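Note that this complex is displayed minus one protein chain, with the remaining chains in position.
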Amino acid sequence: MSTLNPTAGTLAGHGHGDGHSHGAHHNPGFISKYIFSTDHKVIGIQFLITTLLMLFVGGGLALGVRWQLAFPWRELPIFGRLLFGSQGAGISPEFYTMMFTMHATVMIFLVIIPILAGAFGNFLIPLQIGADDMAFPVLNMLSYWFMWPAIFLFGASFFVEGGAAAGGWTSYPPLSGIQQAAPASGMGQTLWLLAVTCVGVSSMMGSVNYMTTIINMRAPGLTLFRLPMTIWGMFITAILQAFALPVLTAAGFMLVFDRLLGTTFFVPGGLVVNNAAPTVGGGQALLWQHLFWFYSHPAVYIMLLPAMGMVSDILACFSRKPLFGYRPMVYSMAAIAGLGFIVWGHHMFTSGMNPALGMTFMVSTMMIALPSAVKTFNWLGTMWGGNIQFTVPMINAIAFVSMFVVGGLSGIWMASVPTDIYFHDTYYIVAHFHYVLFGATLFGVFGSIQFWFPKMFGRMMSERLGKLHFILTFIGFNGTFFPMHLLGIAGFPRRLADPYQYPVFEHLRPLNQGMTYFAILMGFAQFILLFNFFYSMFKGKKAGRNPWNANGLEWTAPSPPGHGNFESVPVVYRGPYEYASPLVEADYLMQTTFVAHEDRHVDPDQIEHHA
Amino acid sequence: MNRFWCLFFVASAVLAVVVFSIGPACGWWFPGVAASPLGQQIDDLFYLILAITGVTFIGVHAVLGYILWKFTGKDGKRADFQHGSHTLEVVWSIVPAGVLLFIALYQMDVWAAFRMKSRFDQEALANPIAEVTARQFEWRIRYPAPGKVLQDTPQPDDLYTVNDLHAPAGKPVVIKLRSEDVLHSFFLPHLRVKQDAVPGLVIPVWFEANEPKAYDLVCAELCGWGHYKMRGQLTAQPQADFDAYMQKLKETQFDDGFKEAAGE
Partner (left out) sequence: MRFSSLSIICLGGMSLALAGCGQPPEPLFAPSAKATVLVPAAQSLVSESLVENFGTPNKLVAWQQFPINYGSAEPTASDAGRHDEGWRLREGRNLYMVHCLHCHGVAGDGAGSTSRFLNPRPRDYRQGVFKFKSTAGGMKPSTADLHRTLVEGIPGTYMPSFVLLGQEQIGLLADYVKWLSIRGEFEEKLAGGMGKAGATSEELRKSYKDKRESDKSITYEAVENEILDDIRKELPETLTERAQDLTDDWLAGENPENATFPKAKRVLPDAASIARGRELFLSKDVKCSDCHGPTGRGDGPMTEQFIKITDSDRSYDTPGFRDFWGQPIVPRNLTRGVYRFGRRPIDLYRKVKNGIHGTPMPAISNRVTEEQIWDVVNFVMSLPFGGKESASPGEADRDDGEAKVAEAAGS
């Protein structure tokens, strides 16, 4: 019903009536309420908890990688004797390649993408646009449950002959295309490709849903340019997903065909691997790189834009000041998304593609730095002249800005082809994308969790534990990843199980050991978050509707919102960032608050109707 | 207490600058000054971008620090009610755009010198010194016989070695890069040269070592479980030594073992 309904203009027939009739003849049992739920809030929280647990899996794998880099071939604590007992209890080289591959895979496909789009997208979109649910609730439920086959396949791949995929998360053929090329290029790689397809289906269902919901189900008065930045981030991300994902899916199937059916899209003829019969056919190894990065570069923005949006909300709220340059913020986000489609070649500067293409991609890549810079300046502008409250969400958001600057600036070396010749596939790249994906996105996510937690569970998270978690994570993060810039400058390549076999890198061992200690600190700090999360869920301080005195529509709903979200249809009079407005005494002015004599661009009929 | 966060973030930025400044002193920096003319140009570009980004980084964090100090929340205080500034937006769009475009255009030349075949040293391009074939997990090297030109297919008088690529120093040389199985990458950190070896393609790569000495050859593209085992070496030698090396290689490779027996 609500799926067919919504046009913002017709107030009387809008969602809330439906929501109530929904609740009246609907008394769901535990399973349909908490497990196979079609309620966007439950699905969002399911996504959140699943991805947080996956964060620990991915983090554990990362610690294994760090251990090997600091103490190659030395006995791995706890797990070493279990896994490699008969062979010296150190990590074996093929297991090392599995670890970094699956670390990236888990973090990208099971943590960052679903925690942004899945968890926060689901939870926030209907609440922030004043809808009672998503446009397609069943599709929404399916999008969550399609994560599980992926998790199962990724997990199972560790136990098949040869182990989990080990060709890097980029899975470049022929390494991933020829079954004999590595132990894990057998069954493990096939499972990996199928799992990524499942994640893709999940994302695509979400993407269709978000676009439809945001276009069709906004509350009366909520014009596009009154949307919070979070919604803009989710909207643009959904569009990116919808256009980029089919390419990866198609490429994934082509690779599966290469592996199982004997097609040769990506594998050239005449290759002899592990003494198998020479390959036949005339595939092109670079084709995969083009197709893969055509998805995966936009995917970088899929992993960033929603966090940018959420951080914008948090920064404005705790600066108690309107967002600086709302429209430039929206335009720059759109520009990032648009340019994101024509920069994929910068991953391939040393790949042997036509050098003239390299020049083209260099210019487009340089230009994509521009909207990012504009956004940074606007965030600073937002804080300038504010009345800054250092809450846990705010310090995480400030960390987002600070870390994003580091990650953005280090990207300029990569955009510039001559320096990228040197930095390609070194730790400089690793430093760069961890600063963007962890330093920016994940700090944004940590802030967002604590910001919207009261809305999710009706209780506040502990500020003290939140600050402790932030400080330890921030120190651990910078201690781990900042020295990676230096490693990169020293030419230290990625993905080497024992870099010290090269005399030129031997002197970097102490640096790596120091970084590993910081990584362990950072890893253990996440248990504080986990504890804070679950403890506060049951024992936290009770929160009212609007604990942060914020403006957004979600704060007009009860905490936690009931089925159907809003008691009455919210009518929107203004954008979400009217903090410190002179129109009212309080330093915030909610989107739904009616103020007489305000110059607002809303259809007068609607206001009269509402009043 | 609220000032704490200002100090916290400023301290982290200061620490970042400090780490970058002491990096070279601790040896955590480039593996020596670039050992090739092209590498020198790449280093210059690196330092140019470092200057630009360094100024930006310090500037942004100085502003951030000032904001966190000055605008810390106080009870009863009220933030400015301000939605943005058209002028500022224009300024901070155009200035970075100009800088970025400058960086992009300024370095086209170095890129062209590295990869555009028309900009290669034509004599070196016509006489590649060797074909380097990467395979799991080593570099197999095929030289033409002294005085001959490298052919695309193996010749009866070709000379073979493994992992240790010899080349004359002080002049541009070209190798032909191939792969026998999966992707590899030919990386000479001291010379700032990197080129993927792509199965199915033969890619000419040029480099010039300034000094006659041994440089590390690193594989920089994941090629399987033994990726770390692909340690190689570029031995740059004066031309005369290089010629002598090739002669010796020829004698060793076509050794029929007879002389030793005669010596008994």
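Assorted remarks:
Should a chain be cited, it is by its letter among A and B, assigned in written order, with residues numbered from 1 in that chain.
Everything below uses one rule, namely that a contact is a pair of C-beta atoms (placed from the backbone, for glycine too) under 8 Å apart; a residue touches a chain by one contact, two chains touch by 3 or more.
Predicted, not measured: the structure shown is a model, and the values here were computed from it.
Although it is not drawn, the missing chain touches A, B when the whole complex is taken into account.
Checked against the hidden chain, the listed residues B:40, B:85, B:210 or B:233 yield one contact partner: B:233.
For the chain left out of this panel, the touching residue among B:3, B:117 or B:148 is B:148. Across B:5, B:20 or B:225, the single residue that touches the chain missing here is B:225. Considering the full assembly, A:274 is the residue among A:170, A:216 or A:274 that touches the omitted chain. Residue positions on chain A in contact with the hidden chain: 72-73, 75, 77-79, 81, 84, 86-89, 92-95, 162, 180, 182-183, 274-276, 462, 464-465, 468, 498, 501, 524, 527-528, 531, 535, 539, in rising order.
Considering the complete assembly, chain B touches the hidden chain via residues 126-127, 136-138, 140, 145, 147-149, 151, 154-157, 160, 162-164, 225-226, 229-233, 250, 252-258, 260-261.
As a convention for this text, only the chains that are shown with their structure count from here on.
Separation between the centroids of chain A and chain B, computed from CA atoms only, is 31 Å.
Residues 93-94, 96-97, 166-168, 172, 174-175, 178, 181-183, 267-274, 282-286, 319-328, 350-352, 355, 358-359, 362-363, 366-367, 369-370, 373-374, 376-378, 380-381, 383-390, 395, 398-399, 401-402, 405-406, 409-410, 412-413, 415-419, 421-422, 424-426, 471, 474, 478, 482-483, 485-487, 489-491, 493-499, 501-504, 507-508, 511, 577, 579-582, 587 of chain A are the ones that touch chain B when the two sit in their complex. Those residues of chain B that touch chain A in the complex are listed here as 2, 5, 8-9, 12-13, 15-16, 19-20, 23, 27-31, 41-42, 45-46, 49, 52-53, 56-57, 60-61, 63-64, 67-68, 71-74, 77-85, 88-89, 92-93, 96-97, 100-101, 103-104, 107-108, 110-112, 114-116, 136, 179-183, 185, 187, 189-190, 192-196, 198-201, 203, 216, 218-229, 231.
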